[in-house]
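Below you will find the structure I want to go over with you.
Of the protein chains in this complex, one is absent; all others appear in place.
Let's look at subunit A:
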């Protein structure tokens, strides 16, 4: 496990594992013993204070564990001790699900087909022969082409143009529209002073 360490650089502290937990007061004068190979390291039940090679000390990897788990010490159920439930197996795994994040920013294309020629033919009644007017260029619902009104007026106009279709195909919309018309009539004509939009 510590094969990358040179024997000369390893200093083994001969103290038991339990003594570490008692605190600094109990640190006795310890003898430093140099080891010649890594086998001697693993056999000692001790903490190794080894000089690590030049690496950044900010991140810990599984190799940087302070003690090697002994093969003789089996995991037996116990009522004492502290079980570290934090995941120390390394960086979190990349799952198959895509990482949720904001959509990548796409700047609008100012020179797309619509935007490049926006406004074309708006002055056709002046610069053309006069048969076409800008009102003819508007695309939208039939009851709104070349006309503007508040909500009440729009609903009445919608009923006039497509009411017969709504009654047959969309009866709920038809019913709700009439309800709204009655509501707005009372709001605009009976409750004076309310804002009309």
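Note that in this section a residue touches a chain if its C-beta (ideal position, glycine included) is under 8 Å from a C-beta of that chain, and two chains touch if they have at least 3 such contacts; residues count from 1.
Simple rule for what comes next: contacts and distances are computed from a predicted model.
For the chain of the complex excluded from view, the name given in UniProt is "Large ribosomal subunit protein uL4m" [choices: "RNA polymerase II transcription factor B subunit 2", "WD repeat domain 54", "Prolactin receptor" or "Large ribosomal subunit protein uL4m"].
Contact with the chain not shown here comes from a single listed residue; of A:78, A:94 or A:148, that residue is A:148. One chain is missing from the display, and on subunit A it is touched by residues 111-113, 116-128, 133-135, 137-141, 144-148, 151, 154-155, 158, 176, 179-180, 183, 197.
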